[in-house]
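Encoded as structure tokens, here's the structure I'll be asking about.
A selection of the complex's chains, in situ.
Which chain is which? They are A and B, in the order written, and residues in each are numbered from 1.
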Amino acid sequence: MLKIGLLGCGRIGQVHGRTIKRMEDARVVAVADAMEASATAMAAELGAEVRAVDAILQASDVDAVVIATPTDTHFDLIQSAAQAGKAIFCEKPIDMSVENIRVCLAVVEAAGVPFLTGFNRRFDTNFASLRARIASGAIGGVELVTITSRDPSPPPLSYIQRSGGLFRDMMIHDFDMARFLMGEEFVRLHAFGSSLVDPAIGQAGDVDTAAVILTTSSGRICQISNSRRAAYGYDQRIEVHGSDGMLRAENQLETTVELATAQGFSRSPAQHFFLERYEAAYAAVMRAFVEAANGTAPAVPGIHDGLQAQIMADAAARSLETGVPVDLPG
Amino acid sequence: MLKIGLLGCGRIGQVHGRTIKRMEDARVVAVADAMEASATAMAAELGAEVRAVDAILQASDVDAVVIATPTDTHFDLIQSAAQAGKAIFCEKPIDMSVENIRVCLAVVEAAGVPFLTGFNRRFDTNFASLRARIASGAIGGVELVTITSRDPSPPPLSYIQRSGGLFRDMMIHDFDMARFLMGEEFVRLHAFGSSLVDPAIGQAGDVDTAAVILTTSSGRICQISNSRRAAYGYDQRIEVHGSDGMLRAENQLETTVELATAQGFSRSPAQHFFLERYEAAYAAVMRAFVEAANGTAPAVPGIHDGLQAQIMADAAARSLETGVPVDLPG
């Protein structure tokens, strides 16, 4: 039985807590949150205790921590947890600063603790199946990856302002997915973006519509596009073109019902947003963490993967600013 | 160069005439129609002469005839054409009376002329492909065939009144398709029907919504359903379930465009009606006739197939009337 400390009881912390509650071989023994009411409610629901963060990090009855607190707290928490020998699950982004992530990486590696970065989309049934089929050779060599990601509607402006920008907040998932599927690191990146959805987003210094092209040293290409708006629901599609064929993962719709009228054949909208669309992926990534913490499976995606995605997000922001492509470090 | 006499220059006669005009190895040399203006216009368009029907049947420069006249003229035309040694293409239904068709069959067989019944759907790309894949063993043994056929809207009541009823006018195509796909004759049939689309159709003694179940001696089952109404266009679908899988042919839509909005994902309506949906099939069935007339391919579907479909339509009408299943002659 893996004993887990849950740091952060907000929306995502609750998702992780409930996932662990359904497991036979893990349980949350302690929770912490800056909001006392949140911590208390979560503790009651999970049959856990409310404790201070430091107490959890030092507790001898805690084997692993799930870090679901605001991003700016990750830096300290990761180091303390690693030094205390806890297995670590950390929500993305690990930190807004690539330098900070490098520091964490060094500490984690020195401590030798399992570390899993919360790129839950790798565990989505569709995307995982897509990658497994690439690996099995179903489409030969990968040549062109196209990733489409659109939110149903933009977040509040207050969120945008502290998000680090679209590339670090939203496209970072797609950067990780691009690496996951391409099987070769990218060497160059060019980003394009504009504010078409809401001028206030542009005034806040961010973009709401963006496209990035990535290339590898062997000449493979990845196209990513993002929008903060999609009338038809959360749009999450991937297409991989290879020498012997193509694989694509379509959206999950709300139902399989189709209506036929004089206007044509109409199916349901896409599942609304990430909590619905990636419900199973959230459960699967936590399952992977429990296994990594138990030492029965490798900790992938690791802190290195979180670092690479952040490097790419930084590069995209710089490319957008300068209007020219940016080389990625080898 | 096959020289063809076109008997009947109405809607379907025009389709056949234009198909032949595009061929390199066949041409319409003479046309006839009860409406002189129709014959004259068709002759001009095809570069053919207007002649009397009898003159065409006896002409030495006519190798083959395409019979696209009203059903009640088929009986005499077929016999005369066969006795004159012409290859014969005849639109379905061959005749409203099974006895008359048997008479024609005897005359045609005695004359030894090629005879092709205009069941054009056998030549539809989708259905022909479906059958070829059954024949190649893609789904193992056929167990259950489901045929759905719905017109976009009912024909005028005047047409209904002289049509012979839904089973002989509309479902007859599906009876032929059922035989085409099942690969085993049916031994029993039960028909159900009602007038849900327009009470006037019921008052005229016909039905506008119907379902039939057919069985073979080995226990295979076919379900056919028809409606004289479909808001979303001409609905023409087939599904064949076998021991190793299922094959289905879906509708052809007007375009491949899909619109995604808050209401969901919407595609185009089905192609409106038979002239659009079966445009290529009309060309293919006439191609098959030219080859049969030239002796380079067998004449299939033949007059026997037209007879079997009419027997099934009669049986369906009787089953509907009596409320019990009807045995089909062996």
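The rule is short, and it goes like this: a contact is a pair of C-beta atoms (placed from the backbone, for glycine too) under 8 Å apart; a residue touches a chain by one contact, two chains touch by 3 or more.
Model, not experiment: these values are computed from the prediction.
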item	value
Assembly size in copies, with 2 chains present	4
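Following the convention adopted for this analysis, only the chains that are shown with their structure count from here on.
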item	value
CA centroid of chain A to CA centroid of chain B, Å	58
Contact set on chain A toward chain B in their complex	230-232, 253, 260-270
